[in-house]
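For this view, one protein chain was removed and the others were kept in their places.
Chain naming follows the written order as A and B, and within any one chain the residues start at number 1.
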Amino acid sequence: MSLLKSVKQNLRVIFMAFEIEFRQSFTDAFVLFGIIVQPMIVAFMALWMLRDQVADYAIFVVVGSGMTGLWTTLLFQGGNSITGERWTGTLEPLSCAPAPLRAVVSGKLLASISQSLLSIAFCYTFISLMMGLPVSIAKPWLFAGSILLTVVAFIAFGLIIGSLFILNPDVQRFQNGLEFVVYIFSGFLFPIALLPMWTTPLSYILTPYWAARALHAASSGSGSNGEIYFCWAMLIAFSVVYAIASKFLFKSILRKAREDATLNMQ
Amino acid sequence: MEKLKLNIKIFFEGAYLSYVGLFRWLRPTTYLATLVFSPLTQMLFFVLIGTYAQGNDKAYFYVIGNALMNAAMSGIYGVTMSIGGDRWDGTLPYLFGAPANRMMVFLGRAFMHILNGMIGVLIGLMWGWLLFHMDFSATNPLALLLTILVTTFSTAGLGLLMGCIGLITRNVMFVNNTVYFVLLVFSGANLELSTLPKWMQVVSNYLPLTRGIASARAIIAGHGLADVSRLLVEEFGIGLFFALLGYTLFRWFEVTAKKRGTLEVF
Partner (left out) sequence: MSAIEVSNLQRDFQTTIGVFKRKKKTVKAVQGISFEIADGELFGLLGPNGAGKTTSVKMLTTLLIPTGGTARILGLDIIKDAEQVRPRIGFIFGGERGLYWRLNATDNLRYFASLYYIDPAVSKKRIPYLLEMVGLKDRADEKVEGYSRGMRQRLHIARALLHDPEVLFLDEPTMGLDPVGARELRQTVRNLQSEKKTILLTTHYMFEADALCQRVAVINKGEIVAMDTPTKIKDTVNDLSVVEIEVFGIPPETFEKIKTLPVVESASVEDRDQRQLLLVHTSKSAEAIPLLIAELQGLKMGKVTAREPTLEDAYVRLVGGE
């Protein structure tokens, strides 16, 4: 099979999984909460808490609270992407099909992330209008590029989260806590300079940190183009590393599930 | 006298069983993750935004607000799950068939979560002391404890109501999450209530937690019990109102379910 054909087939799998997930999750109240209600409340609170500074920072708060919604979606949807199929009994047929499970999960993640982006766009327009905050993007093209790379990097990160949660259920117990930890260390709503120095390396190894930095810089115009390109490079590097790592992780979780008879759980 | 003894027994049996049932899979890591780690990250996030906006002097405001939110965490999620759990385990018919005093069964379910919530609040305040050097020197400890008890009670009252709504609707978690986040906004845990729009202040007035947080802030700042007694009485009254509403709904549900024979269906 030629490489081109293989790429085309797997892209088709990703888009199909995207379509299926997109349509299914719009009827799931739990997903709707994570994607719409929670980010809206966080955004409202952040805007209100920061309103005295917001005059210049409106776009900072809007982008930052958007990132919180995006991360929460990824943490919960990505974290449960494989486990969920295991409970519905569909992981067996999925893992037996020739298409790699990674392609399926990528498509599902793309769906969740797109939904999150849509809801962010919607709820910020709404809130900004309601609160009368001026929202304009300083560097629209670089902003669009940053969004695209953020989506790619988040998908790659989601693949890792989903498989780690299966490999080590103890990590999953901290799922709720990881939500705010990443909000904090990624500098979504306040600069990480507020944090103690020793935590800075922790921020640097988080994909969401680089995504937030690129998006903040491009939207508020506070950063130079060079800084944005540097963040892009980091996002690309993380995506590549995660994509390669996920290949091995998926192989090992599927192998382990076949050994432990945990492909299907009731 | 015998009857009283029996009711007390039923109360504690219900308390014990519902708690054990809920944390059936409880391990030290789970407890740490859900009751220590997760609330801490949430507190840090809001304290950091708050101090970013208004400077370090305001840290206490957010520490106290978020510490008291732990009461809502136990009150709402804990109590709801221990009521909803009956339906999932299929033990509801057994409960309705038992001659036990319903009120005792019902309150027994909330009791342990009130205790748990109080511990959560204390842990939260301890973080404030450890991480933000919060000053308790002017605080009347008994008054603070009473405030915590009353606040946890009133959120558990709301939890009882939510639990009963959970018995009727299918999306317990959706309802819970929404209520929790509504409290996060309206209780004044992170927002200065007086700055909010009028209609939001009206809503705040009818919710549990609002007065509890205000009272805790006052006591820690050095006010005496007499200054907050009115707040506490009202907070208690609100909790009682929601608990009674929940109890009425519970009885109604029992009668309807028996009449229609839908105990298992639900």
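The rule is short, and it goes like this: contacts are C-beta pairs under 8 Å (C-beta built on N, C-alpha and C of every residue); 3 or more make two chains touch, one makes a residue touch a chain.
A quick note: this is a predicted structure, and the numbers were derived from the prediction, not measured.
Undergrad: Sort by label and list the shown chains the missing chain touches.
TA: Even though it is not drawn, that chain still touches A.
Undergrad: Touch as defined at the start, partner being the missing chain; which of A:Q24, A:N168, A:T199 or A:N225 qualifies?
TA: Spelled out, the listed residue whose C-beta touches the missing chain is A:Q24.
Undergrad: Which one touches the absent chain: A:L94, A:A138, A:V171 or A:A243?
TA: Spelled out, the listed residue whose C-beta touches the missing chain is A:L94.
Undergrad: If you put the missing chain back, which residues of subunit A would it touch?
TA: 9, 12-13, 16-17, 20, 23-24, 27, 88-90, 92-99, 104, 255, 258-259, 261, 263-264, 266
The working rule: only the chains that are shown with their structure count from here on.
Undergrad: Can you work out the whole-Å distance between the CA centroids of subunit A and subunit B?
TA: 31
Undergrad: Which of the residues in subunit B end up touching subunit A in this complex?
TA: Residues in contact with subunit A: 29-30, 33-34, 37-38, 40-42, 44-46, 48-54, 171, 173-174, 177-178, 181-182, 184-185, 190-191, 195-196.
Undergrad: For the complex, give me every residue of subunit A touching subunit B.
TA: 29-30, 32-33, 37-38, 41, 44-46, 48-50, 52-53, 170, 173-174, 176-181, 183-184, 189-191, 194-195
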